[in-house]
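Only one protein chain is missing from this complex, and each of the others stays in its spot.
Then we have subunit A:
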Amino acid sequence: MSKRKLKESNAESAECISQVQKILRERFCHHCAAGKLFGMEQQYRHLLELLRRTTVHGESNSALIIGPRGSGKSALLNHVLKDLREMKQVRENLLEVHLNGNCQLFLKNPFLSGLLQTNDRVALKEITRQLQLENVVGDKVFGSFAENLAFLLEALRKGTRSSSCPILFVLDEFDLFVHHKNQTLLYNLFDISQSAQTPVTVIGLTCRQDILELLEKRVKSRFSHRQIYLMNSFDFKQYIKIFKKQLSLPAEFPDETFAQKWNNNVQHLSEDKAVQDVLQKLFHHTKDLRSLHLLLMLAVSAVTVQHPLLSAADLQEASRQHSADAKANIVHGLSVLEICLIIAMKHLNEVYDGEPFNFQMVYNEFQKFIQRKAHSMYNFEKPVVMKAFEHLLQLELVQPLERPSARAQREFLLLKLLLDSRQIMDALQLYPNCPTDVKQWAASSLSWL
């Protein structure tokens, strides 16, 4: 009886857990879609006002949204566009009924991404396609680049402020458009936005702070110098709040009692010292919300039926994984011989002050160690050592200075070690079953004397 009950509750909670996983993973992966905006109310108002004026008054504008990666540039823009559409609908429902539902047509917004539109030619085609102009003239409009440009300019020139549908150009990865030849596209877009043609608003998204210096002087003069900076300017208290908001379940979660429990737990977690330490560490490293999402994602993955609520330990474990050193992890999987070679390289680096070395030098160093000191190490043949060395090369723990050519002998190829001595020492501490003499040798290159 009680067993069956337990099973039922198990099934129920399993349902809940999968729901929780689904909701939270969606939130962490599509950060811009559902996520709320944090600490950018002013920028939001500025952008919303800008776009509202474009749609309502037909005023041409240009603006850049600048901020480091993950600071919510696209999220801000998406939010504004969403709200703008809703606002339109509300207003139109109030004023004129027959325009209802046409708001999609009202505002065209070609989204151009610098990673997809690699040159002006492709970008122009994309603009024409997104403005749905190509069906005006059949598919032969794309005769040549020149014709295409003339066509589009002609189309935009014909419009006037009061009669044409305003167009919003969103240039994602704006800095990549700057590298197009002559910046023709940017010049023309900005030129249209500064002349009495079809109302156009150009919004560029970029993470480069020096973007204005990249613009050609004529292009720069035509740009209105409106820059909206997103800086992640929140402090740690707000960071904790964001953490709580991101982790708590929404009110419309089906199982209310579970949601209640989960949210209470989140509240507790946010007050927990250990959790705060974890978050503080992350906050000190980066204010980027994406890395917070990554951390939470790792933690949430630990939630199971047996372990339905997040604990501080989960977060600590996630933090450990999150901040683990990638190269040191590789070192953990090496054989003792390979470790020895790395130690030999470390000593060479110390002796020659970071000058490049070759295999022969490493082998000599290793031989010295074997002959003088090592008791536990077997004296390997040179080809075996060479093989181990090549393995290190493949793992990119060492890097050749120049490309290996057919003529140069592999033993004398100049190389550099891609590990810092600190990293090596830290990795050795954690290396399981490391022979003591190897550890001693690692600590001091003179220990064999």
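Keep in mind that, in the parts below, contacts are C-beta pairs under 8 Å (C-beta built on N, C-alpha and C of every residue); 3 or more make two chains touch, one makes a residue touch a chain; residues count from 1.
Throughout what follows, contacts and distances are computed from a predicted model.
Colleague: Between "Myotubularin-related protein 9", "Origin recognition complex subunit 1", "Checkpoint protein" or "Glycoprotein-N-acetylgalactosamine 3-beta-galactosyltransferase 1", which matches the UniProt record of the unshown chain?
Modeller: Result for the unshown chain: "Origin recognition complex subunit 1".
Colleague: Among A:Ile23, A:Leu149, A:Ala274 or A:Cys434, which residue is in contact with the omitted chain in the full complex?
Modeller: A:Leu149
Colleague: Quick one: which of A:Ala11, A:Cys29, A:Val56 or A:Val384 touches the chain that's been left out?
Modeller: With A:Ala11, A:Cys29, A:Val56 or A:Val384 as choices, the missing chain is touched by A:Val56.
Colleague: Check each of A:Ser224, A:Asn263 or A:Gln316 against the chain that is not shown and name the one that touches it.
Modeller: Answer from the full complex: A:Ser224 touches the omitted chain.
Colleague: Among the options A:Arg161, A:Lys244, A:Lys368 or A:Lys439, which residue touches the chain absent from this view?
Modeller: That would be A:Arg161, which touches the missing chain.
Colleague: Could you list which residues of subunit A touch the chain missing from the display?
Modeller: Residues touching the hidden chain, for subunit A, are 45-46, 49, 56-60, 66, 68-69, 92, 96, 99, 102, 105-106, 120, 131, 133, 136-141, 143-146, 149-156, 158-159, 161-167, 182, 184, 187-188, 191, 194-199, 207-210, 217-218, 220-222, 224-227, 229, 231-233, 281, 283-288, 323-328, 354, 396, 399, 416, 418-420, 422-423.
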